[in-house]
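All protein chains but one are shown at their positions in the complex.
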Amino acid sequence: MRSQMFYRVKRGAFLILAYTVLLAVAAACLFPLLWMFGSALKTQETIFSDFSLFPQQPHWENFVVAWTQANFNTYFWNSVFYTVAVVLGLVLFSSMAAFAFSRLDFPFKNALFLLFVCMMMIPLPGQFVALYVLLTNLNLVNTRLGYILPQIDAGQALAIFLLKTFFDKIPKDLEDSARIDGCNKLGIYRHLALPLAKPAIAVVVIFNCLAVWNEYLLAMLIFSEKKLMPLPRGLMVFQGTHLTEYALLMAGVSITVIPIIVVYLVMQKYIISGITAGAVKG
Amino acid sequence: MSGKAVRQYARMSCAGILLAMLCGIGGCSGSGSGTQPSGKKEPAKKADVVVWHWMSDRDAVFQELAKQYEGQTGQVVDFQLFAPSEAYSNKVRASAQTKTLPDIFGILAETRDFASFIKAGFVENLTPAMEADNSQWKKAFFEKALAMETFVEGNQFNVNPGIYGVPIDVMNIQFFYNKDLFAQAGLDPEKPPLTFEEFIAVGKKLKAANIQGLVSGWSEIWMINCLADNFAWNLMGRDKITATLKGDVPYSDPDWIRVFSLFKEMQDAGVLATGMITMVNKHAEQTFANGKAAIAFNGTWGVNVYRGMNPKLNYGVFLPPKISDKYPVAVWGGAGSSFKINALSAQKEKALQFLRWMTEVPQQKLLADKTMNLPSNKESAADIIPALKQFSAAMEYAVHPSQLPYSEFPRVVEAMGKGIQLIIIGSKTTQELAAELVALKQEEMKRLEAKKAAGK
Partner (left out) sequence: MSAVLELKKKYTWKDAPDMLTSYLFIVPALVIFLLFGLYPFLQVFWLSVHSWDGISAVKEFVGLQNFIEVIRDQYWWQAMKQAGYIAFLALTFQNALALILALLVDQDIRGGNAFRVIFYLPPVLSGIVVGLIWGWIYDGNYGLLNKVLEVFGQGQFARAWLADPKTALTCVGIIHMWKGFGWGFVILLAGLQGIPRELYEAADVDGAGSWHKFMHVTIPMMIPVFVLVMILTILGTMQIFDIIASTTNGGPGYATEVPVTRILASMLGSSRFGYSCAQAVVFGVILLIISLTQLHLSKKMKQA
């Protein structure tokens, strides 16, 4: 009896402590987001003087104004297009390569894989001149393709690394039985490896959606025409060289954050078992 | 079995084709290019003149001006904005490498880089145009603004003397003060400090009243160097500063030590608001606009920024406090932004005409009214809003490093700004900073000598 009481108290104490920590951290994460949404409803004058999270007179129209002023009609859909294209291409190419590195056999395989892994580690600010010259020579400056391909490159080293770790765990017997069923390499990749890798792919999607969605340095470098630019170009309208229109900026930023959160919500179901199968099973 | 394989291949290639289409569509719809100076045409509307700039807050007015210009002349001018400034710098440099700069562009950089662009043959010399018809165009500008676009005979960079840019607007940096807070501290709100002693006294009074003093974006070292420059010009005058830049006067000179020590004096007297040395300017602007600090060291644009954040803010403006009577008080300023014409462009004449039109009085006035920047055309400065008048008047005192034939090495500039930050927080002495600057300067001079020797 006593020991049961003891365990119940212990469990209760643990829960109180656990929730204190969780709620404290959650507050620290939620506050900026709430502030951002709240500020989106204020005006330039009240944004730094009214400290309430939700203003007395909410300016809901800020969202509409932000959408139109920032020309999101163009930029938002451009960004959706770029994000989908980059992530699709990235997932396709890197999963194929990772599959080859993991399950197939060919000369210089290890050397090539190591090269990819090394590139993942080397960040190079200063590449932009070389990249621009290259894109100009390929006639890809100011084209959508010229914006998509370098970003596929930027994400694929890490993706290949992650996916290969994952493919490595697929039991040899599964592959053999598929082969007996008449699957060739492509069949094994398509029908065995890819479905099993869904979770790892979800990780790759989340990582890269955020990166592509927020990208602007490359966009500014290679696009000249406004109609090709992604979302962050729209937000520039509110960030003058000196003057920042904070309320509208916050409304614009709020709009841009929502799709990313949705992607995460959709994808996180997969991640859970994803990392598991990829990295844990010894 | 083979049927299965075929199906797999079919599916795979479907996915591949879909992706290729996605990219391909993009490739097609984006292939028109309006950027080539040769004027490869855009399907919808062929631009006669393409302009690149980074001034996100001026873009709307630029578009409006372009429309007006099209209405008046039939010429299509396409303003293209690339922001923020780092992204713009990248773009201009990269495009220079492929010789694909637009007809008109801005350069966001120091004199040294401006000179490099000129020497590489990217910037048209505008002297003939400026000096035509009895220098009519040239005379329209504030002298100080044009000085920043000018390379004089015998300049350090060996650039052919001439005028290489067209100032669009001008700015300078002064002190704003909050009149209400001054009154609260028992100071006369209509009598801002004139001399450094008075300035220090004001700081002490503010501190006694528990009011924060000066805020500014001093995490950006150029803003610290602005004030240091002001003090230096006032203390030793143009010639001695030129001599310093040339390498004839060392930074260990007592006058320079005095400049550095002024920052220590301000800190000790409590003039500087807590933490202002690592503030970004936007944060400093918020602080001043909301009455949390009594003084701000900020540029012309502050008028616009403060009005947006707090229209009721009751403030005045004063010049940098005087340290010495030997030389006039100096205000850091000059061209706020300027445009250059691409020397490789086929549309040079059209570009020139447009810039000439843009700096005429009506257009300058529109620009000033909409953006609250000072116009670069003197005549349009006559009827601007009162708050800006004082800035316009101060153009007379404006000084800027690029007015001099020599300019300081970037490493020395950085070390000075950072060093002053450290002096303010007491982790470096003025002597130590002077010694560091002297050493750095020698090192850079040696490098330059070696380069010159190798060149010959």
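Labels A and B are assigned to the chains in the order they are written; within every chain, residues are numbered from 1.
In this text, contacts are C-beta pairs under 8 Å (C-beta built on N, C-alpha and C of every residue); 3 or more make two chains touch, one makes a residue touch a chain.
All figures in this text were calculated on a predicted structure; none of them were measured in a lab.
Colleague: From the list A:A157, A:L192 or A:L228, which touches the chain that is not on show?
Modeller: Selected residue, touching the omitted chain: A:A157.
Colleague: Which of these, A:V65, A:V80, A:L196 or A:L210, touches the one chain of the complex that we don't see?
Modeller: In the full complex, the listed residue that touches the missing chain is A:L210.
Colleague: Residue-wise, where is subunit A in contact with the chain that is not depicted?
Modeller: 15, 18-19, 21-22, 25-26, 28-33, 35-36, 92-94, 96-97, 99-102, 104-107, 109-110, 112-116, 118-127, 129-131, 133-134, 138, 149-150, 152-154, 156-157, 160, 165, 168, 185, 189, 203, 210, 214, 239, 249-250, 253, 256-257, 260-261, 264-265, 268, 271-277, 279-282
Colleague: Tell me which stretches of subunit B touch the chain missing from the display.
Modeller: Touch set of subunit B with respect to the missing chain: 86, 89-90, 93, 96, 109-110, 112-113, 116-117, 119-120, 212, 218-221, 273-280, 283, 287, 292-293, 409-411, 414, 418-419, 421-422, 424-425, 427-428, 451, 454.
Basically, only the chains that are shown with their structure count from here on.
Colleague: Taking each chain's centre as its mean C-alpha position, how far apart are subunit A and subunit B in Å?
Modeller: For subunit A versus subunit B, the centre distance works out to 35 Å.
Colleague: Any idea which subunit A residues touch subunit B in the complex?
Modeller: 44-45, 47-49, 81, 84-85, 88-89, 92, 128-129, 131-133, 136, 139-146, 148, 182-184, 186-187, 190-191, 216-217, 220-221, 223-226, 228, 236-237, 239-245
Colleague: Mind listing the subunit B positions that touch subunit A in their complex?
Modeller: Residues of subunit B touching subunit A: 1, 4-5, 8-9, 11-12, 15-16, 19, 22-27, 29-35, 42, 50, 54-59, 80-88, 90-91, 93-95, 97-98, 100, 282, 286, 289-290, 299, 301-302, 304-305, 308-311.
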